[in-house]
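Before we start, here is the structure in question, set down as structure tokens.
All protein chains of the complex are present and in place, except for one that has been dropped.
Per-chain numbering from 1; labels A, B, C, D, E and F assigned in written order.
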Amino acid sequence: MATSLRSIKSLAPLLDRILVQRVKAEAKTASGIYLPESTVEKLSEAKVLAVGPGGTDKEGRRIEVSVKPGDRVLIPQYGGSPVKVGDEEYHLFRDHELLAKINE
Amino acid sequence: MATSLRSIKSLAPLLDRILVQRVKAEAKTASGIYLPESTVEKLSEAKVLAVGPGGTDKEGRRIEVSVKPGDRVLIPQYGGSPVKVGDEEYHLFRDHELLAKINE
Amino acid sequence: MATSLRSIKSLAPLLDRILVQRVKAEAKTASGIYLPESTVEKLSEAKVLAVGPGGTDKEGRRIEVSVKPGDRVLIPQYGGSPVKVGDEEYHLFRDHELLAKINE
Amino acid sequence: MATSLRSIKSLAPLLDRILVQRVKAEAKTASGIYLPESTVEKLSEAKVLAVGPGGTDKEGRRIEVSVKPGDRVLIPQYGGSPVKVGDEEYHLFRDHELLAKINE
Amino acid sequence: MATSLRSIKSLAPLLDRILVQRVKAEAKTASGIYLPESTVEKLSEAKVLAVGPGGTDKEGRRIEVSVKPGDRVLIPQYGGSPVKVGDEEYHLFRDHELLAKINE
Amino acid sequence: MATSLRSIKSLAPLLDRILVQRVKAEAKTASGIYLPESTVEKLSEAKVLAVGPGGTDKEGRRIEVSVKPGDRVLIPQYGGSPVKVGDEEYHLFRDHELLAKINE
Partner (left out) sequence: MATSLRSIKSLAPLLDRILVQRVKAEAKTASGIYLPESTVEKLSEAKVLAVGPGGTDKEGRRIEVSVKPGDRVLIPQYGGSPVKVGDEEYHLFRDHELLAKINE
């Protein structure tokens, strides 16, 4: 959804939410030909930009989220809340929706 | 939904509910042309006007809400209860439905 | 639903239920013209007539409801159980379904 | 559903179930004309005939039901399990489904 | 569902399951005429044949079931797992699905 | 679903899962005539081949399953996960889905 934000950096996720940006696929074939954007498959990799403080358990203690800004993660095919800042699209996921960390 | 309220200030949200008003998009292009309202995309940013006392956990203790009046927040695309006071529209969300705080 | 009750005052809500009556919209325009009832939008404001003793938590303790008779409240657009006494209509809501208190 | 019971008095509700019989609407107009049964609106009032011992909480303690035999109650428009004894129809509700007690 | 069991007595219900057999309606009118089986309404009364040991609560303690073999009970109109032994049909219900005990 | 397993004995159910094989109906009438397989009704009896270690409760303690290998059980009409080893079909059920033990 559209926003009037000037920078994505002003977003501080609430509770156990994780702000990510999907990694863009190379719109270029191995032989160097550029492909029109519509033929490039969306990747399920994303970079963590910001994390919430975590939800609280029944005793009121914070449950830390499992990732930190800078982490690369595998996101699920569906779900998440889209956020648009200018022309860029971002997503907010709940911590438990993230599938895996990518160590590469 | 319509109300006969004279001022939105008389609303005190119950439990973990948060009263917000959506930030209005600039109905004006960069070059200064005014746009008819129907072509202006709704923004997912809102200003917090009032917050409830929070829900209670199993021990009867209050769980504080995560935002306070004056905060700017990112709201989800769907959901929330609309409230109309005069010509203005407001929304009530549960605290955990708010996506992020905006620090700008 | 119809009842044979002579007075709404004989209803004592059970558990966390709240008995309310919707505030009627002025069926009169600003210039004093009376409007046929079908054109008057229903308001989401209601007056609390009676409250239940509250539900019980896991330890068997009562959880007090958040409003009291005489309070004015904002009710949700849908839901609640309708009760008819004579020609008047009332509604029963669970405490957590009420949106906000109105202090005016 | 049909039974071969000779008397409704032989039914002892289990757990938090409440056995009620709907109050019959006067099939007679104010001016004393008798109405055919199909034109008489069903009432949402019922008399409590018997109550179960209550469900158990997580510690195995009984949670007392909120009404007692003889009480008059407001029942919801839908739900409940119908029981037929002879030509009479009764209903079993869970305690928390009852809306209000009627003190008249 | 069909079984190769020689006797229903060999069935020992697991957890909180209750094995019952529906009481058969008299296929005979008051004046002594026998009715074809298809015109006889099914009754919601059943006899308890065997009961499971009960489920366990969160502390691992057994939660006793509310009926015992020999009890007559009111069963719900729908639900339960059918079991066929020879030509007879039986049903397994969870304890909390039984509506009432019949004391007659 | 197909597997490349050489023996069903290599399957060790996880958590509270129970591996069973449905008892085959006699494809032979009382008078000794063999019936084509499609006319033989499936039975709801099964033999327990292996059991999982049980799930864990909130304190991390194992909750023992209610049956053991060799037990004969009544299985529900629907549900369970099918496993095929060679031409034989087996099923995995959660412990609480089993209806009764068969003592014969």
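Criterion: a contact is a pair of C-beta atoms (placed from the backbone, for glycine too) under 8 Å apart; a residue touches a chain by one contact, two chains touch by 3 or more.
On a predicted model such as this, the values are computed, not experimentally measured, just so you know.
Engineer: For the chain that got dropped from the picture, name the residues of subunit A it touches.
Structural biologist: Looking at subunit A, the ones touching the missing chain are residues 23, 25-26, 41-45, 57-58, 61, 63, 66-67, 73-74, 76-77, 96, 98-104.
Engineer: Applying the definition given at the start, please give the residues of subunit F touching the unseen chain.
Structural biologist: 1-7, 10-15, 17, 19, 52, 56, 58, 60, 81-83, 92
In the analysis below, only the chains that are shown with their structure count from here on.
Engineer: Distance from the CA centroid of subunit B to that of subunit C, rounded to the nearest Å?
Structural biologist: Chain centres of subunit B and subunit C, defined by C-alpha means, are spaced 24 Å apart.
Engineer: Of all residues in subunit F, which are in touch with two or more distinct other chains?
Structural biologist: Where subunit F is concerned, no single residue meets two or more other chains.
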